[in-house]
Structures are given as structure tokens and as C-alpha cells.
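One chain of protein is taken out of this complex; the other chains stay put.
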Amino acid sequence: MSTLTDAAPAGASGAVTDLTYREAINAALDDAMAADSSVLLMGEDVAADGGVFKTNIGLVEKYGLARVRNTPICENGFIGVALGMSLVGMRPIVEIMFADFLPTAGDAIVNQLPKYRYMSGGQTAVPVTIRAVGGATGRFGTQHSATGESWFMHLPGLRVVTASSPGSAYALLRAAINDQNPTLFYEHKGLYARKGPVVRGVAAHIGAAAVLRAGSDVTIVATLLMVERALAAAEKLAADGIAAEVIDLRWLRPLDLPAVRASVEKTGRLVIVEEQVHAAGWGATIISELTIGGIRWASPPRRLSLPDDLPIPYTPTLEDEVLPSVEAIVATARVSVGR
Amino acid sequence: MSTLTDAAPAGASGAVTDLTYREAINAALDDAMAADSSVLLMGEDVAADGGVFKTNIGLVEKYGLARVRNTPICENGFIGVALGMSLVGMRPIVEIMFADFLPTAGDAIVNQLPKYRYMSGGQTAVPVTIRAVGGATGRFGTQHSATGESWFMHLPGLRVVTASSPGSAYALLRAAINDQNPTLFYEHKGLYARKGPVVRGVAAHIGAAAVLRAGSDVTIVATLLMVERALAAAEKLAADGIAAEVIDLRWLRPLDLPAVRASVEKTGRLVIVEEQVHAAGWGATIISELTIGGIRWASPPRRLSLPDDLPIPYTPTLEDEVLPSVEAIVATARVSVGR
Amino acid sequence: MTADTMSARLDWYRTMVRIRIFEDKVQELFMAGQIQGTTHLCQGQEAVSVGAIAAMRPGDVQTNTYRGHGEALALGMDPEVAFAELMGRSKGGSGGVGGSMHLIDFSKGNIGANAIVGAGLPIAVGAAVAFQMQGKPNVALSFFGDGATNIGTFHEALNMAAVWAAPVVFIITNNLYGEYSPLRTTTPIDDLARRADPYGFPGIVVDGQDIEAVHAATTEAVERARAGKGPSLLEMKTYRYRGHSRSDPAKYRPDGELEAWKARDPIEILAKALIAAGDLGPNDPVEIRNETQAEIDQAAERAATSPFPTLEETRPYVYAD
Partner (left out) sequence: MTADTMSARLDWYRTMVRIRIFEDKVQELFMAGQIQGTTHLCQGQEAVSVGAIAAMRPGDVQTNTYRGHGEALALGMDPEVAFAELMGRSKGGSGGVGGSMHLIDFSKGNIGANAIVGAGLPIAVGAAVAFQMQGKPNVALSFFGDGATNIGTFHEALNMAAVWAAPVVFIITNNLYGEYSPLRTTTPIDDLARRADPYGFPGIVVDGQDIEAVHAATTEAVERARAGKGPSLLEMKTYRYRGHSRSDPAKYRPDGELEAWKARDPIEILAKALIAAGDLGPNDPVEIRNETQAEIDQAAERAATSPFPTLEETRPYVYAD
């Protein structure tokens, strides 16, 4: 068990540094492994040259090849291995190079990790963290560009979390590693170079969304890469006197409905910005639950999503075209507030 | 290519017979294999003793072991095999014994089947049908009871369809087999013994939901086993003068939003009855899309779903308890209409 | 034979009889509707479960399958707790939410009974690698069927175990059928032990009806793993007397096959040996059977008195804090 808690953060606690998203993930891994010798990182080439996305620089030198463990190419198998490790005292972190490969491990993720404690009647905890690198803008084509963020959010027993900035990446990854339950942690490959403040040694609260910008006219909810676009849009809207409240959803399971509801109760308007098809995603889930809850919509909620019927293309021009843009967010928010 | 069309149905066309759900599936398989020699059925023990759920009785005797092909236990592998067959002129039907095993074939279902035509720039069709047997009430426990119906509905390139009765099972399975695109066809293991009229030789329209009972007070949308419960509830409600419109959603992709919208525009009220967790499912998708579309809710939509945070238990008493019941549907519809 | 090994063998014998009678009782209760859903019984395979598990030491763990009652009982699970689980009662090992396919007891090293074919292998490898990292002298066993050797996780698990020289022993309970399919219709070879070769560790064919052979082969593999020499694959040739599950009549079996295997019943074989060695009197088998029958009947009765759990009771089983 990690000794890290929100109350009494461990390590270089509280220190604030400016790090890139990549460095923030590296720092979270480093701090977690330093704080708890049962924490390990495993996956394809995680120890090779800092890993494919260079998030693991310096770790193998510090913790060795047993705790920074290269695996053969077999996602379903090595997530099963991580599960087995977690049953006897280890806290594995599994790196999945592209979120698109998560379905390759479908059984481990759907039938094993979330149900393992339950099937045993609560005899064990399953402290496994899966880091999945997702998202478009990389021109990686249709089999390497999904965020996959909502694929597993319906599974009781699992936690699902997304990181949109260096600061949240650090705090959320520490929280995921520290948690006793299987957690899918989503990174966006388009964010690795972003820089921002990181508070070392402090883990985020599980299940808490973050209001990144306060506003009273319209609520914009986003995750991952879409968060910075939502913030940029809010900036532009402000210039026109429209006050947008921007929420980084962060957790898909548990889903922070109270936070979104509180905001929409104030604004009466909602724009969902999601890098995924709308069907069966977190955006649809939020709109459905709020509507079921009887919320008063001042104007119908709106969404910016990937096309309903199109996979993500390699074609650079088209990949840009299918993603929700700052301009589209601005335009949609304007329609929502009616000016 | 099957010669079957809605216009000119093949085989014992138009003949209406009373069959069980199991027999209806058997008839659809039989008629499709008789009509087109490129159609084959494959899966674990599909040829053994009529198959595990006895849906395949008589087929191996008629079509032989090559076209009714037992496979080793390797879902991901044999769905990949079916994909390969479909690229060179065959029309495979894959039987997945329990829908819970679909994630075992996650890569084939998420990254291969729906994207294969797209990645080739439309060079090929992928006429693969996957029959997945899902659903609770069987006391099969947490790894054998999921409907899994919404797991893949967000994937462009795929079709997803559910069968709630003998008649729809026949017509929808013929449509799935006849279609040029990969289709996930969901059966419910709790329905096999149900009897009902079946029109031989006629395929359903792709993407069309079915209004099974007309009513003006409240719309109830359901799939699979929940459809008969919705109908039973409507019967009871009618006795109290509440006219419920019951829609069998049937297709999750393409999703028949127009049909549901038309009904809710009339009733202003909606009750979703789903044998799944609400998050990231078709129920949430429908409520979200209708709300985004600006529909006028006379009263907030309501849902009956599986518990948000509980896997399906083996415990007979609890398995019954977690499923939406006729009584719960009646009660919820009453609250919705306010009497 | 030392007094020690003698009493060990008597324990084996009693445990095999207990498993046999437990499974017969399960069938009876299933037919009576007291156990619902499905059952996968292991009559005929008792020597594999008991002989292999007898090679485990404290701290060792194993994973098994939906056909795991034999392993669960061999590891010492109280039949009452097992029956309660099969009946879905609070007193069950998993509080009644697991059922027949999930007899699990972490306190006895039974860290998993999986209903997904092949899923238990990587989990065992993970436990083994963890022991290695923790510097513990422990070993993980994984029990699975012949049909499971055709699914991807089998290959992935054996490959990782070899690469990491994990202290794990893979045990194929080859009962010649995967559900209704004879081995040869889904598998291109007869001796599955051969499937160890591409990973560079030993694969050994074992007479699964002879508990002495099972125990000897498993002990060697377990100690090899404990010594840091890596994994082994053991193929136990055995047979399941009943159908695959529930009320499967097993029509797919050729005439005489069942009888031929029953002629080499693992319980009879050990009884003969013990009697020949004078460690068991000629009437002891009948007595042990009767004692055990009474024990099992009472266990089932007591289990049936345990209440069904409430939903509230089961919520803590989902998330740990």
C-alpha cells in the first residue's frame, strides 16, 4: 500500500513545479515507485529508451528491469499477469501504447479486473492501474487514434479517469495508483508536450470533476485534448461577453454528475465536447442523467463529437476536420446562449 | 450474395408459422443456408447436438461439417477467420455462446470488422454476422449473464441488432445475414422457449424499430427480454386507463431515433427499460439525442436499468431483484404520467 | 512407506472420496433445483486435483476453473461453505454471489476459479512473478482443461512465464473433451505436453488416474520452480465421468469409453494400493464412504439453512477502499 494520502502527501510534497504532461506522468510514476516498493510499471518497451512516448525516462535506471518490466506483445496476457500480481501484494501499472489496443485485452478488462473482487465476495482488492495512450491529431490512422475513453465506463468494479493537463495528469495518476481498485487511466498523445504547474506528492480526489473556469452563461464539459480547446473557446466567448463555465470531467467512473448538475443548474445551458462518437459515451450519459433528474434546460444541450458514422481517417486534412475545433465550440456555445 | 430481399422474399416465402424463439433462429439459419451456399455457421460446438442452446438442430445433417463448423475455443481467432472468409466470397455466421465472451474477441470486433472496409477505401464488403447469446435470469453468474448489447454500438462500420421475439428473431437474423456489413446479432437466453408467429422468407428492414403497441400517454422503449415485460406492463397500465406505447428498439446501430422521437412527440413521456447499466448504453443515447433535438418533455424521461455499481450476481434472489420487473415498469410509468 | 507418507495417502484417499461424493450431491441438488444455473462436475478427475495440490506448500497459490470444486475441496474448503456458495447463500465462500463456477478462498491459496476459458493462466503467472519480485519461496499452479490450450491466453501465459522464468506450474486436466468436442476435433495433436516445447521448458505427460504419478510429477515441477528453474507444463490424462455441465447426457461419447475409464477409477486405484500395503483394511473404503456421505449430506443441509444475501450485503464486494 502506498502511504500517499490527500491529507498527508508523501515525497517532495506540495512543491509546485512547471512540467510538461510527459514529465508530469514521469514524475507521478517516479514518486509512486519511490513511495511504495510494491508499485511496478510494465508494458511493451516501457524500459526501452524511456518508452515509446518517453514518459518513462530514468525509471529503469532507478528501479531496475524487474519493476520497469518490458513485456512481450500480448495485452490480454500481461494485463492478466498484472491482475495476478495485484492479488498477492503488488501494485502494477500497465502501459498500453495505444488505447486502441485495449480491446485486444477485452476479456481481462471486462470480465476479470472489474469482477474479480466481486466474484470472490470481497476477499481481495485489485490495485491495478492501466495507462492507455489515446487520441487523434497524430495521423496514426483508424487503428491507432481512438481515445477509447468511454469503452469501459459502464463496468461496475472499474474506475475510469482522463488527464487533460500536466497538473491533473500527475494528481490523477497518483490517485489511480494509490487506489485499491482497477483503474483505467487515459492519456492523450496530443498533450505530451504541454507545459503546466504540477503539485508534487498530492493525489486528486477520486470521482471529482474540476471546474477550470467559472461562468454563468453556458457550461462546457470536456475531457483530454478537448479541455484546452474548451478553455480557448471560453476565452474567445469572454471577449464577446459570454461567460462560459468550463468543466474538466476527469472521472467517467465514478461520474461526477453533481458537479455538472450544479453548473448547469446555474447556466441552464450545456455544450459537450468529446473526442468520440456520441453514441454510448460519457456525453450522452451526462445529458441523459441530468434530463432524467429533471434539470431545467434554458436551451437544449448541445454536443460536439466525432462523426456518428465515420472511423478516424489518416488523411491529415480530414483528421483535423472531424475533431471538434475551438471555432466550432465558440459557434455552438453562441447558438446555445442565443447571441 | 443472398438472393433474399424484402421485395422478393425467397424460400417458403410469406408462410406464417408459430415457432419458438429457438426454432425461429434455427429456421432463419436454415433458410439462409438453403438460399445461399456461401452462408456458413461456425463457433464452439455449433454442430454438436444442435449446439449448446439447441438453436442449430438439424443443420449439420443438412449442410455438413464444413458449413456447420465446430471451432476450437478461441473467439478472437475464429472471428478473425470469419472476417477472412468474408473477404473472399463467403458469408459466415459466428455463434458466440455467451455475449460475455465478445470482449475476448475485442480486437476483431473493435479494430477489424468495422474498420476493414474503411481501411481499404471501400475495396471490400465484410458480410459477417455474429450471433451473441446474452442476458440474465439463467443464474449463470457474473461472467455469463451480460446482454452486452451496447458494448459496440458506438462503432462506425458495425451494425448492432437485438431480437425480442420469435418473429423478430427470424426477420432480423435474415436481415443481418443478408447485409453486406458486419452485424452483431443479440439473442437473449431467457427467450428461447417463447412461442410466436414467424413469417418465413421475409427479412426485416435494417435500422427500423417496431411499435408493438400504440398508446398516447407514455412511450416505453425496450430490447430483448425487457420487451415482453414492457408489453405486460402496458397491459396492466391499460387496465388503469393508461395507454402506453411500447417500442421494441431492435437496432442500436443504426439507431432508430426518428421512431422514438415520433412516439415521444406524441406522448411527451419516456420510460427506458434496459437490461444493462445505464451509463454508456442505448438508453442514455436515446434520451441524450432527443433532448439535444429539443424535444418537449411533458415529464422527465425515466429509466429502469441494472444497478449502476453492481455486477450481475449468481444469487437467484438477487439476480431477479436487479432486473427491471413488470411491477417496476408499471410503477415508473404511473409516476411519469402522474396517476 | 513411512507413517507420514502413509497418513498423507490416507488423507488423499479421504479427500478424493469427499470430492466424489460432494460432486454427486451437487448433481442431486441441481436436479432438485436447490442449486441453480449450471454446474461443471469433476468426478473421475479427483487424483489430479488432490495429487497436484498435495505438492503445494504454505504460501503457494493456484488458479482453477468453473470445474474447480475438486481443487477447492482439496485445498481444504469446508463443504458447507462450498454448498452455501453453490446455493447462493450468505455463508458461501463468496457470500453467495459467485456460484458453482467461483469457489474461491484466498486464505487457502485458492485465488481464483474462472468462468472464462484460459483466463486463469496469466493470473497464475502474475502471482508467480510477484513471488519472484518479493523474494518469496512460493509457487503458483494453474489448473485448466485441454480445450483451454487452444485459446490465446494459454500461449501468452506460457511465453511470459518462460521469458521471466516464473515459478509457475501449468496443469492441463486433459479429460479428452472441450464441452461436446473431442480433443482431436479442435486440437491437431494428442499429447498436449508437447505444447511446452516452443517455450523451452519441460512438458510432461502424466497418468492422471494414478495419484502417486500426479503427485510425483507435480512435486518435481513445483520444486523446480521453487529452485528458480522456471515453469513446467504437466498434462494429466484423465476423464470426466459426467457430461460437460448441468444435465448434459454426453451422447457424443463413444460406447464403452466411460466404462473403460471407470475401470481405472482413481479412487479405486489408490484404495487397492493402500489395501495391498496394509494401510487400509478391506472394509475401510465402505466405511469411509459412509462417513463421508453423512458428512456431505449434513454439510448440504446446514448450507441450505443459510439465508440468501441482501443486495446491501453484497455492495462492499464491488469496490475496495
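Letters A, B and C mark the chains as written, and numbering starts fresh at 1 in each.
Simple rule for what comes next: contacts are C-beta pairs under 8 Å (C-beta built on N, C-alpha and C of every residue); 3 or more make two chains touch, one makes a residue touch a chain.
What you are looking at is a predicted structure, and each value in this text was computed from that prediction instead of being measured.
Asks: Shown chains touched by the missing chain?
Replies: Taking every chain of the complex into account, the missing one touches A, B, C.
Asks: Of the listed residues C:Val163, C:Ala216, C:Ala304 or C:Ala320, which contacts the missing chain in the full complex?
Replies: With C:Val163, C:Ala216, C:Ala304 or C:Ala320 as choices, the missing chain is touched by C:Val163.
Asks: Out of C:Gln134, C:Thr185 or C:Thr219, which touches the unshown chain?
Replies: Of the listed residues, the one touching the omitted chain is C:Thr185.
Asks: Touching the absent chain: which residues on chain C qualify?
Replies: Listed in rising order, the touching residues are 150-156, 159, 162-163, 185-189, 194-195, 197-201.
Asks: Name every residue on chain A in touch with the hidden partner chain.
Replies: Within chain A, the residues that touch the unshown chain are 44-45, 48-49, 52, 70-74, 76-77, 100-101, 104, 138-144, 307, 309-311, 313-318, 321-322.
Asks: Can you list where chain B touches the absent chain?
Replies: Listed in rising order, the touching residues are 40, 66-67, 71-72, 74, 76-90, 92, 107-108, 111-112, 116-126, 156-157, 180-181.
Note that in this section only the chains that are shown with their structure count from here on.
Asks: Farthest chain from chain B, going by the mean of C-alpha atoms per chain?
Replies: If we average the C-alpha coordinates per chain, C ends up farthest from chain B.
Asks: Taking each chain's centre as its mean C-alpha position, how far apart are chain A and chain C in Å?
Replies: Roughly 40 Å, centre to centre.
Asks: Would you kindly tell me how far, in whole Å, the mean C-alpha position of chain C lies from that of chain B?
Replies: Whole-Å distance between the two chain centres: 37.
Asks: Hunt down the residues of chain C that sit against at least two other chains at once, touch-wise.
Replies: Those would be 96-98, 102, 114, 116, 152, 314, 318-319.
Asks: Hey, what residues on chain A touch two or more of the other chains?
Replies: Within chain A, the residues that touch at least two other chains are 107, 111, 118-119, 156-157.
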